[in-house]
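For reference, the structure I am asking about is given below.
Heads up, one of the protein chains got dropped from this complex, but the rest are sitting where they should.
Let's turn to subunit A:
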């Protein structure tokens, strides 16, 4: 079952608390050098899954491997390859940023002073690093959190909502930085978010999780290509038209919205549609298409579900 290319593998990872299943048999692989997005609405189970990967909570069932090392069986060895921020990066407020990094560096072998300074520069904190963390803003703490996660050059970097609290420039920097890390150092980066727009610019692949179930894993390119078109047909009486058309083309989804007939289908179905409309002798005043955004696609995938 082990996949040699994947630095992070989840196999049927399940978490039950009491009778509730919070994460249900989630499996995916992340290869080295990939930025992997973990997308889902509030309460979907993103943080829970991440907590299981880093060993903060025990799995009810399943296995997680980091570079082929089982998190369950060889926790210490597996953790040497992981850098993480879980939700807000809380640091020791009575220590300076630098002292915090020295503290975190001590847990690993081979983190030199040069490496600490290098990471400080990387996250752009060099001017404030000798200040007490209690005087840091949220964004600065977030940066310190990223610095802490990178100190020991991990193979897998896990960031739970890393853009939370960052300013637009900071988000952009982080995004570019994560991409560079993945490309140049071959680190697998796992990022969670509920904003698809953020993921769009940063990730190679995304997994969509909903109510504890992994409902889709696909590459960003694939997701963009497969985007369905919204075809808007202007007719006098949309309701009866919809019924007639549905009878003729039962595999195409149609709806009446704002007095217009909306059809969701690939571009290649448009000629077929026109022929059907002519055959049914319906007066058509116009047919146009509107691109569905990724955001819509995401909402569509997770549609109608209440937060659990």
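As a working rule, a contact is a pair of C-beta atoms (placed from the backbone, for glycine too) under 8 Å apart; a residue touches a chain by one contact, two chains touch by 3 or more; residues count from 1.
As a working rule, contacts and distances are computed from a predicted model.
When the listed names "NADH dehydrogenase", "ABC transporter permease", "HEAT repeat protein" or "Glycolate oxidase" are checked against UniProt, the chain not shown comes out as "ABC transporter permease". Per the touch definition above, the residue from A:10, A:64 or A:91 contacting the chain not shown is A:91.
Which of A:56, A:201 or A:278 touches the hidden chain is settled by the complete complex: it is A:56. Of the listed positions A:21, A:72 or A:99, the one in contact with the omitted chain in the full complex is A:99. For subunit A, the list of residues touching the undisplayed chain reads 48, 51, 54-58, 75-77, 79-80, 82, 84, 86-95, 99, 103-104, 106-109, 148.
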